[in-house]
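As you look at this complex, bear in mind that one protein chain is not there, while each of the others sits in place.
Chain nomenclature is as follows: A, B and C, assigned in order of appearance, with residue numbering initiated at 1 for each chain independently.
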Amino acid sequence: MIITLKSNINNEELDKVFKELNNKKIEYKHIQIEANSNEKINLIIITSDAYNLDEHVIKSMPAVGQVLRITTPYKLASRQYKKEDTIVTVGDVKIGGKEIVIMGGPCSVESEKQVEEIAKGVKEAGGKVLRGGLYKPRTSPYAFQGLESVGIEYLLKAKEKYNIPIISEIMGIDKLDEFVKNVDIIQVGARNMQNFELLKALGKVNKPILLKRGLANTIEEWLMSAEYILAGGNKNVILCERGIRTFEKATRSTLDLSVIPLVKKLTHLPIVVDPSHATGNWELVESVSLAAIAAGCDGLLIEVHNHPENAFSDGEQSLKIERFSALIEKGKKIAEVIGRKI
Amino acid sequence: MIITLKSNINNEELDKVFKELNNKKIEYKHIQIEANSNEKINLIIITSDAYNLDEHVIKSMPAVGQVLRITTPYKLASRQYKKEDTIVTVGDVKIGGKEIVIMGGPCSVESEKQVEEIAKGVKEAGGKVLRGGLYKPRTSPYAFQGLESVGIEYLLKAKEKYNIPIISEIMGIDKLDEFVKNVDIIQVGARNMQNFELLKALGKVNKPILLKRGLANTIEEWLMSAEYILAGGNKNVILCERGIRTFEKATRSTLDLSVIPLVKKLTHLPIVVDPSHATGNWELVESVSLAAIAAGCDGLLIEVHNHPENAFSDGEQSLKIERFSALIEKGKKIAEVIGRKI
Amino acid sequence: MIITLKSNINNEELDKVFKELNNKKIEYKHIQIEANSNEKINLIIITSDAYNLDEHVIKSMPAVGQVLRITTPYKLASRQYKKEDTIVTVGDVKIGGKEIVIMGGPCSVESEKQVEEIAKGVKEAGGKVLRGGLYKPRTSPYAFQGLESVGIEYLLKAKEKYNIPIISEIMGIDKLDEFVKNVDIIQVGARNMQNFELLKALGKVNKPILLKRGLANTIEEWLMSAEYILAGGNKNVILCERGIRTFEKATRSTLDLSVIPLVKKLTHLPIVVDPSHATGNWELVESVSLAAIAAGCDGLLIEVHNHPENAFSDGEQSLKIERFSALIEKGKKIAEVIGRKI
Partner (left out) sequence: MIITLKSNINNEELDKVFKELNNKKIEYKHIQIEANSNEKINLIIITSDAYNLDEHVIKSMPAVGQVLRITTPYKLASRQYKKEDTIVTVGDVKIGGKEIVIMGGPCSVESEKQVEEIAKGVKEAGGKVLRGGLYKPRTSPYAFQGLESVGIEYLLKAKEKYNIPIISEIMGIDKLDEFVKNVDIIQVGARNMQNFELLKALGKVNKPILLKRGLANTIEEWLMSAEYILAGGNKNVILCERGIRTFEKATRSTLDLSVIPLVKKLTHLPIVVDPSHATGNWELVESVSLAAIAAGCDGLLIEVHNHPENAFSDGEQSLKIERFSALIEKGKKIAEVIGRKI
């Protein structure tokens, strides 16, 4: 980190900066350089790790002009810290390795029959993980809120019958035991990406966490949220890009696939893509899924429904089982071109 | 609500729409109009209340083209439902009436002395509510996370000594009892605006709730989150605009003061403005605060610190007590011009 | 188009709406439906073409509540109007057909030698069109502004030597003759997407136009800008997605590849992708390019430089010739999977 100092500061103001750095056991050099304007360039260069230094605290000091981070504000999540790719293991499934893992299932768990039929379809098509929402984050209090605990049995039956691990979204700490006990991957939704109490709690469990990017969150903030989980001791974090909110309303969100190669440089964690929530339109899901595979993602999380037109939620973005199956067939060939497999 | 139907639908597809509407006990008329293209215009017009109709469910049906809401998707929060302004009472303070209520205090509670000094300053300057963060939502797991329960005693002492109600941010359901017991206004932060489990729980308590707008949330979604609380039975909701996230990074967020007159048309709930988080820069706070008053807000929530340069968090956006006091003096005169008072 | 009327309007206000529609020779039906609130639902349904009806004019009338477009506000650009894909022919090259056309070249034309070397590399690698900027839209008045007319000779020599058509960006109407005479595809940059005077002028020339999407423009506005050119009589419009501006700054722009399948539904015009400006980072260009191909684009417009580290502009996002060549080799295989070719 480089800290520029203002030109007209006094010693007392400068000492406050040194004191703050000393308190945090940060090492630094103070440098003054003649500039050919009359003013000196006055810098503090941090020479030790600075990820635990709060740049907003530094910036609020009267002596300080600007702060430039040279190193990332996250440590455990960074590629510098861990050079090899993290592979998250869920039963027989490995996420982050050579295989691109396709996860499919309904937005909401609706009935035993529904889950059973979709699980069968997902498995037969080549899907490796079954998704199914129990607690649903709904904008309207009058909309279907999910089957909650009732639905978990349906997922567990399907899991056993088709030997397929399950992923579901957690909405709050109070359901943590239920999720740890029953679910194979715990999903943190976009709206909870900065629910820090939840992240702290998830850092202490021994379950893979799929962490969706928030609608208005930068890649850096996303990796900071992953850092919360990693810093708690849970190393099994999977990132999930699902689009961000922009001025464009023709799709539900704006999906940026350039995050895939970018995230691969910044972190060792695997990244999957949710094309269903990103587009909000099943007609776009196949093209976008193939694109995500070509861009190098480690998996896809796709909404699949046996009867989308009757779905309790998000039917407009759900694929029928046949289409899901066709998508995987094409995806296999794309994966091969880039040296991966499905 | 108006539902347009696609041109080439069959009877079975059409019947599914009718069935869904009948199931939800929605009344409607089906209308067909000759257009001078060869295709007929085929519409369903909802003639009863439609706020409990999930437009995404409707849109996912194969027969449906577009859906136009004529009425709002929220009911209890709407100006149509309740014509008179809601006034939220907190001890002697009334929010939403003629008086514009100024709330001030530190971003984070840091020590007994700090809270005591700031409370004194806020009260003497004319502030009516004391803010102070106990649990802090911090992007970095390595940043100061708040004094948590330890800090509550400091706030309560200041409350008693200066006879000033207190507001603090809740981060999760698990702390609900603590907040209901100790705090006069429970703040829901921007990151929790769509933490629906929390909103449901807050609907069942008998405390004023200050609901901040999320960084990427529309005004409609904000009012839907208020609806969650209102629908639970708690009528004491205060909205708080604190800026949204945009491409512009010269300020922390982009504050849109046009939401004030707009929200006043849409809802009966009071609206306050947080100029500190919106701008992230104390040098802009006074101008923006005066602007918010001129635009018709019902209150301001301002970060005030006795020593901003030593603050544990957000010092760069905190006002010194003298500046806070000067702001209120100017604010009084602006309030008078528009027929309000401070 | 469906126009909802307010509940408390008088006859005079209603007549103004009818008069406006009659003036524009728009046909309509006026419908009143009993609702089970006391208010009637009062609608005007447009039964003739409405693309030339200005919805803002309609909305400003005191009688009018909301306006819902059922049909697109563009006509000639719409898939409804022309079902078959438009194929734009540039010499031997066809854009919009089975072949995905790769265009490459430097951001700025810098010297005869530079253009010659890059043209050779682009052609040998399989590129079909040579790009090269003559007039550069630069944020700073102190930055390199392009070789302007001087550079055109270099492009023309390379064109002749390697038998490769050239594309370059026009900045204003005053250079139209120069561009029509010398250039094979005239590029309209993102900043000029709504330079309507320029669009009108381009509608009257007989040259292919590559129309980039503006940084803050919706897909609908983009197609409306295409409509300006088409309405002028020039049918050879190629769309180019190059990312939009969002809160995320880790990439130069946010590229949304879901626009590719979406645009294919809305319009018959071909769409190419510019991964270089979208990402601003050459390390991301290959992944994003392969993704664009998988998503179904009709071409790529890629910055290629013989010495990116010495480039006068945008070197950070330019590919070396070897990397450009490697990208095309992988691209060929992806194209094959989805039934296209390069």
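FYI, a residue touches a chain if its C-beta (ideal position, glycine included) is under 8 Å from a C-beta of that chain, and two chains touch if they have at least 3 such contacts.
Just so we're clear, the structure is a prediction, and the values are computed from it rather than from any experiment.
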Visible contact partners (per top-of-document touch definition) of the missing chain: A, B, C
Which residue of B:33, B:87, B:295 or B:326 touches the chain not shown here: B:295
Touching the absent chain when the full complex is considered, from B:78, B:140, B:168 or B:279: B:279
Residues of subunit A (touch criterion as defined above) contacting the omitted chain: 2, 4, 27, 29, 31, 33-37, 41, 43, 45, 47-49, 65-66, 68, 70, 245-247, 249
Interface residues of subunit C (partner: the chain not displayed): 13, 16, 51-52, 54, 56-57, 59-62, 73-74, 135, 137-145, 171-174, 191-192, 194-200, 214-216, 221, 224, 227-228, 231-232, 244-245, 308-318
Missing-chain contacts mapped onto subunit B: 216, 218-220, 244, 246-251, 254-262, 265, 275, 278-279, 281, 283-284, 286-288, 290-296, 330, 333-334, 337-338
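Methods note: only the chains that are shown with their structure count from here on.
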Rotational angle, Cα trace of subunit B fitted to subunit C, multiple of 5°: 180
Nearest-to-centre chain - CA centroid comparison: A
Subunit A and subunit B, separation of their C-alpha mean positions in angstrom: 26
CA centroid of subunit B to CA centroid of subunit C, Å: 38
Centre distance in Å when subunit A and subunit C are each reduced to the mean of their C-alpha atoms: 31
Shared-contact residues (touching 2 or more other chains) in subunit C: 246-247, 249
